[in-house]
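Presenting subunit A:
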Amino acid sequence: MKKIVLLLAASVVVSIALFGCAQPAPPEEKTPATPAEAEKIVVCALFDPRIPVLKADAEAIKMAVDEINAQGGILGKQVEYIHEDTQRKVDVAISAYRSAVLEKDCKIVFLEGVSEEALAIIEEGARIFPTKPHIVISSQAAVGTTFKVIEDYDKYKFYFRNLPPDPELNYKVPKTYFEFAKNVIGAKKVALLLEDAAWTECARKGCVYESKFGKFESKPMREWVKEEYGMEVVYEANIAVGEKNFLPMLEEAARNGAEYIFVLSSWYTDTITLSKQWASSGAKDIPISYFGGPNQWAVFWDLTGGAALGTFTIMYDTEDVPPVTTKTREVVKKLHEKKLSVDMSVHYYYSEMYRVKEAIERVGSLDIDAIIKAMEEMEFKDHTALTPEYNYFGYKSALFHSYSGGPVLLAQFQCDGKLVYITPPELLEEAGFPEEAISQVNPDAYKSPAELREMC
Partner candidate 1 sequence: MLDVAALIFSYTFIFGSLYLGIALGFTIITGVLRIFHLGYGAIFLIAAYGTWMFWKDVGFGFIESIVLSFALVALFSFLIYQVVIKKFWEMEDYLLAALIAVFIIIEELVNYAYPEIVGVYLPTTIIEGSISIGPASIPGQLAATSVIAILMVICYLLIFTKTKTGLIMRAISQDIFASQLVGVNFDRMFIVAMILASLPPAIIMLLIAPIWALNPFIGWPLFTYAIVVSVLGGLGNLRGTIMASYIIGFIHAAVGFSLDPRLMLLASLVVVVAVLVFRPEGLARAETIW
Partner candidate 2 sequence: MLEVSNLTKRFGGVIAVNEVSFEVEKGEIIGLIGPNGAGKSTLVNLISGFYLPDSGKIRFLGEDITKKKMHERAKMGIARTFQNPRLISNMTAIMNVMYAVLGSERGSKLSLVEAYGEAAYYLDIFDMLKKRDVLVADLPIYELRLLELARALALKPKILLIDEAMAGLNPAEAERVSKLINRIREEFDLTIIWIEHVLKIIMRSVERILVMHYGKLIADDTPEKVVRMPEVVEAYIGEEVV
């Protein structure tokens, strides 16, 4: 048997040597060619097109790229858009990502916001970055990745996020809902249904993070809701990922006398089922509100067969959405023409492409380090879903390479699925939303689910 082992070892060594000789050739051929040719800037989008929201994200990026090319590209260079299917599998995503950066010469990689993938890609990116500098932008939400950039900036500085991550997402964004619940609904007792996933940890348990830049602390939602809004949390439950059975939570919320139900959801939580069950449960008269998920689409009304009547949610998917910037409505319209639904992440990905464009133009070259610096320092005013005041902090902040959170546009499904924007205008004013947007929200248009059921 020794002989076989020996032979094995020998062939491995020989093959490594052979392969080692053969392998490095292709990248070397390309590397010197890049600056000389320098005709295209390659943008890669790693999205699974089978999932409507991810398909819309990718299409939004493509749309932005097309627009930029129509306007003459970036620095006079055309932008090439490459779509890679990840099949939402980590191993596939990694191989697609490697291929995109190492072989297709991607400078900017957009990645779908599936946490499992983002996490693996970040680790992989840290390996690739020294060889092939590039930027990765993803809407992944968990706090873990933020802290990677904070803790080890040099290693992970290529990673950007295009939305306010946890804990901002778990605190500053939901505040809009509780402001509304307190002032408009007048709720004193609330029920919290929190998705049980890593990105909601700060909301469920509270969290403390120590970094070299200082300590960050976030109280659990039930505590800050009481302290800041004086509302008592009478029922709190965690929603298991993939849960289809919401009746115990809804009935318990009703039994405990909740006057308002807040659901911290993402695509992991089936808010369609939740709405359908809510509408025929004992909790149907309690106002219920959602965060992320299919409820951010106008088509949510059809998906629930009208059971969404009276629910409210973050909403940027109608052509009469209050214009955060001049482009907001235009983007929604164009994407609707392509039969896509526009949730917040679609806006984020679309705008990020323009932000990258602006950063490259500031730098004047494709020097990735300089572009990263520019993206950190610049203030980008053209976001279609975030106000100009949302900006990047310097890298000493706990929110590095991510947006900070703030008020969002809430809308309620009323008769026949008509969406009414109900965010209190004071909040938008404080956050610096443009006058035109503020004038188009009206909390008084809110009606309780029972009222709506009478009316429609």
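The definition used in the following text is that a contact is a pair of C-beta atoms (placed from the backbone, for glycine too) under 8 Å apart; a residue touches a chain by one contact, two chains touch by 3 or more; residues count from 1.
As a selection rule, all candidates are chains of the complex that A comes from, given by their letters.
A quick note: this is a predicted structure, and the numbers were derived from the prediction, not measured.
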Of the listed candidates 1 or 2, the one touching subunit A in this complex: 1
Residue ranges of subunit A in contact with candidate 1 within the complex: 50-52, 55, 196, 237-240, 242-249, 251-252, 254-255, 270, 272-273, 276-277, 280-282, 284, 294, 297, 299, 301-305, 307, 339-341
